[in-house]
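Coming up: chain A.
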Amino acid sequence: MPEQAVNESTLRLPFDTPQHAEIAYRVLSVDQEPRRNFVRKTLSLEENVLVVQFSADQVKNLRTAISSFFECLLLCQDTIRLFGDAGTQPSANSA
Partner candidate 1 sequence: MTADIIKQGAEGRLYLGDFKGESCLIKERFVKKYRHPELDTQITRQRMKAEVKASSRCLAAGILAPRILHSDLNTHKLYMEYFGNAQTAKKFIQDTVAAESDEEKVKEKLLELCIRIGAIIGQMHANNIIHGDLTTSNILINPNPAAKNEYDVILIDFGLSHYNQGAEDKGVDLYVLERALLSTHSEQKYIFEYILAEYRRNCGKDEEVVIAKFDEVRARGRKRTMIG
Partner candidate 2 sequence: MVCALGIEGSANKIGIGIINDGKVLANVRRTYITPPGEGFLPKETAKHHREAILALVQASLKEAELQPSDLDVICYTKGPGMAPPLLVGAIVARTLSLLWQKPLLGVNHCIGHIEMGRLITGAQNPIVLYVSGGNTQVIAYSNKRYRIFGETIDIAVGNCLDRFARIIKLSNDPSPGYNIEQLAKQGKQYIKLPYVVKGMDVSFSGLLSHIEELAEPNKRRNKRKKPTDEAEKEPEYSKEDLCYSLQETIFAMLVEITERAMAHCESNEVLIVGGVGCNERLQEMMRIMCEERDGKLFATDERYCIDNGLMIAHAGAEMFKAGTKMPFEDAFVTQRYRTDEVLVNWRDD
């Protein structure tokens, strides 16, 4: 049976600092959901927490959207973790 009710999901994702949360917010806000998915995605910031709300007509589409979002989120987080302290401030062991 096709679901008529709106399916919703909200993710609250804490970061080490509000700066990192803001970076993730800006990086992940760029991409629009594919039109055919009929999924709405809204990002917002609460201090060091990135809040993402999803809503969709079909659970299946909701799951797909969340799982793709996580792939991007994890990649962004890993990038921050690995390169976050280089460049912006001089690292101790660089000559």
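In this text, a residue touches a chain if its C-beta (ideal position, glycine included) is under 8 Å from a C-beta of that chain, and two chains touch if they have at least 3 such contacts; residues count from 1.
As a selection rule, all candidates are chains of the complex that A comes from, given by their letters.
Note that the structure is a prediction, hence the values are computed from the model and not measured.
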Study note, to complete from the structure: In this complex, the candidate that touches chain A among 1 or 2 is number 2
Check your understanding: Along chain A, where are the residues that touch candidate 2 in the complex?
Key -> 23-24, 26-32, 71-72, 74-76, 78-80, 82-84, 86-88, 94
